[in-house]
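Only one protein chain is missing; all other protein chains are in place.
Chain nomenclature is as follows: A and B, assigned in order of appearance, with residue numbering initiated at 1 for each chain independently.
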Amino acid sequence: MSDARGKTQEGRFFEDFSLHEVIPHALPRTITAGDTALYQSLTGCRFALQTSETFARRAGYDRMPLDDILVFNMIFGKSVPDISLNAVANLGYAECDFLRQVYEGETLSARSTVIGLKENSNGKTGTVYVQTEGLDHRGKTILRFIRWVMIPKRDAKAKMPDAAVPDLADHVERLTIPRHRLNRFWDTAVTGSPHFWEDYETGEKIDHRDGVTIAEGEHMMATRLYHNTSRVHFDAHLAESTKFGQRVVYGGHVISIARALSQNGLGNACIVSAINGGKHTAPTFAGDTLYAWTEVLKTQALQNRTDIGALRLRTIALKNQPASGFPDAGDNVVLDLDYTVLLPRRR
Amino acid sequence: MSDARGKTQEGRFFEDFSLHEVIPHALPRTITAGDTALYQSLTGCRFALQTSETFARRAGYDRMPLDDILVFNMIFGKSVPDISLNAVANLGYAECDFLRQVYEGETLSARSTVIGLKENSNGKTGTVYVQTEGLDHRGKTILRFIRWVMIPKRDAKAKMPDAAVPDLADHVERLTIPRHRLNRFWDTAVTGSPHFWEDYETGEKIDHRDGVTIAEGEHMMATRLYHNTSRVHFDAHLAESTKFGQRVVYGGHVISIARALSQNGLGNACIVSAINGGKHTAPTFAGDTLYAWTEVLKTQALQNRTDIGALRLRTIALKNQPASGFPDAGDNVVLDLDYTVLLPRRR
Partner (left out) sequence: MSDARGKTQEGRFFEDFSLHEVIPHALPRTITAGDTALYQSLTGCRFALQTSETFARRAGYDRMPLDDILVFNMIFGKSVPDISLNAVANLGYAECDFLRQVYEGETLSARSTVIGLKENSNGKTGTVYVQTEGLDHRGKTILRFIRWVMIPKRDAKAKMPDAAVPDLADHVERLTIPRHRLNRFWDTAVTGSPHFWEDYETGEKIDHRDGVTIAEGEHMMATRLYHNTSRVHFDAHLAESTKFGQRVVYGGHVISIARALSQNGLGNACIVSAINGGKHTAPTFAGDTLYAWTEVLKTQALQNRTDIGALRLRTIALKNQPASGFPDAGDNVVLDLDYTVLLPRRR
C-alpha cells in the first residue's frame, strides 16, 4: 500500500488484507556464489552437500545445491514488504514444504495468498495467515509455507469481516522426496559425522554444544542478504521508543544459527524436507549467545527409497544458556522448531 | 609519495600536487558476484535491474548490470591512496557522469587529473580539485567525476603557485543515455513501484520512511570492499586524538545507504545517469541511524527516446531524525546530493 500522498510503501495494515487475495511480491533475486559465501560467513552453516561441489557431485547431484534455510529466508524476505512490514509479532510457521533444490544462478521470486484473517478482541490488531510460495525463474514452485503474523489496524474503529482461521496441519503429511538418489559415495569422513539414518532413535536428545554470540552488524547483513526490510531489525533510533529499546534479530537468522549449530550431531542431515511448525518464543538481541539442542520426534522410512530416510526433529534454541540440560521452556528459549530432515541410510 | 627513508606510501600533501598532472591509480579490481552480494548485504540496495538477471534480460539488457553507486564507490576507492589519504575533509562532488553500464567480471581501474589547486588563507591547508575517471579493462571510460578535498601542507612555509579554481557546472548538461532501450516488459509488479517517469512532478517530495542504523563492522567492510584505505574510517586508536574521537563513516557508504532507502518511492529509478553535485554536510558515525527524503528538482524528457525519461533529484540524508518533515538543514543533515536518474516511461 502506498501512502495517500505519495510514492512510498508504508506496509499493509490489518484492514488492507482480503481473504483469498493473491499478493505477488516484488524484486525477484538472482542467487549467486556471493550470497552463499555470505550465508556461510554470517551463520556458520557448513553441511557438506552445500559447501563442497566435489562431494555433491559424487553423492549424486549435478551441482552443489543451495542451503535450504538460505532459500527459505530469501523467500521469506521477499514477502516482508507486503505482509509483515508493520507486524507486531511473527507468530508462527506451518506446512513448510521444500519442493525443489535450488542452485546458484537461479532467480527466485515469491507470492503470498491470504488464507486467514482474525481480528483480535482488543480491536487494535488482527492475525493474518498467509501461504507464501517461492518460485524459480521458470515459475515452478520451489518452496511453500504458511505463516501468521499479528498486524495492527490502521483504524481501530474499522469494521472487519468475520474471522476465518485456516485448518493447519500439525505436520507436513506427504514429504517431498528429492529426485536425486544418494549413492554409495556418501562419505561420512567428508560430512564429519558417522551417523546414518538408522543411528537415530525416537526420543533421542542431542546437545549441539557450541554457542555463538550475535553481533549487531552480522544480523543486519544477514537480514539484508534476504532483502528483508522490516524496520524492527534495522532502525535503532525507532527501537528506542519500543518496549525492547533496541533492534530485534530477524527470526530467520536465529533459525539459520540453530541449523548451523545442529551440524555438530546431525552432520549427515544435509537436506531439510519440511518445517512442520515453528515459533519464535522470545526475541534475540545483538550480544546474545545462542545454543541449541535437538530431540528426534520420529524416524520415518520412505516408500521406494532405500538411499534415504527421514527424521522429524524438534530443535530448541536458547539464549545465554547452554543446552546441556535440554531445557524446552523458560525465558531463554528463543526458538522452538519442528522440522523434517533427510539422511542417507546405511548400505 | 613514498616517505623519505622507505617504501611506504604516506599519501600526498598539498604541495605534492601539480596542476594538470595525471595520476594513474594502482590496483585495478575485478568485480565479481561476491562484490555485488556484499554490496546488497551491506547497503540494502535492491533495485530490480541490478538484482534480478531474469528481469534485466526481459527489460532489454544482455546481462544484469552492476549498481551505479557501487561502481562509483569502487572508482572513488581506487583514487584515495593518491588523492585523499591525508584529506582533512571531502568537500564536494560535481559533474559526475556515468558513461557505461558495468558488468560482473570486468576489471576496473582509475586515474585522476589535477584540475585545480587553491591554498587556504591560513597557509596550512589547500583545496585540491581532481577529475577522476574510471576505466574498464579495454581502457574505455565508464565514469567521470570531479571532487575537491582539503589537504594539509607538509610544510606550512612552502610557497605555492597561484590559485587555480575550475569552473564547475551546476549540473551535468548533456546526460549520457544508455544504449539499451527498455522494452514493454518493464514490469512494475517486479520492480515494486507502479510509478513511471510521468508520475513524478517537479517540486514533489518523497519521504523514504525507513531508517537504518550503521554498525561499526559494516561500514568498514563496505569501505574495504572499495579498497578505500583512508585512515579516518579504520583507525579508532588514531581517531581518539581527533576532534571526533572516533572513526568517521566513509561518505560513499552514506550515499549508498541513501540510495538504498530511496528504493521505497523510486523503485523504477534503477539507473543513475549523473551526480550533479553533492556534499557531506556532517560526519556519520557508527550507531547513527540514517533516514532520507528526496525532492524532484526537474523532470526531463529525452530526445529520440520514448522508453525513458530523466528526473533530477535532490536527496537529503539525515542522522537520528526521521525525514517526515523534509528538513534540508541542521546538524542532522549528513548528505545533500543532487543527481539525475532514468526511469521508464508509460507505454
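Operating definition for what follows: a residue touches a chain if its C-beta (ideal position, glycine included) is under 8 Å from a C-beta of that chain, and two chains touch if they have at least 3 such contacts.
Small disclaimer: the values here were computed from a predicted structure and weren't measured.
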Touch with the omitted chain, as defined above, among A:G123, A:G192 or A:G325: A:G192
Residue among A:L19, A:A37, A:A282 or A:L302 touching the omitted chain: A:A37
Contact residue for the chain not shown (choose from B:A33, B:V102 or B:V190): B:A33
Option touching the unshown chain, where B:Y103, B:F234 or B:F285 are the choices: B:F234
Where the missing chain touches subunit B, by residue: 2, 6-10, 24, 26-30, 32-35, 37-38, 81, 105, 107, 109, 137, 215-218, 220-222, 224-225, 227, 229, 231, 234-238, 247
Touching residues on subunit A - with respect to the absent chain: 32-38, 40-44, 46, 48, 51-55, 64, 189-195, 199-200, 204, 206-213, 215-218, 221, 264-267, 287, 289, 320, 322
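To be clear about the criterion, only the chains that are shown with their structure count from here on.
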Subunit A and subunit B: spacing of chain centres that average the CA atoms, whole Å: 36
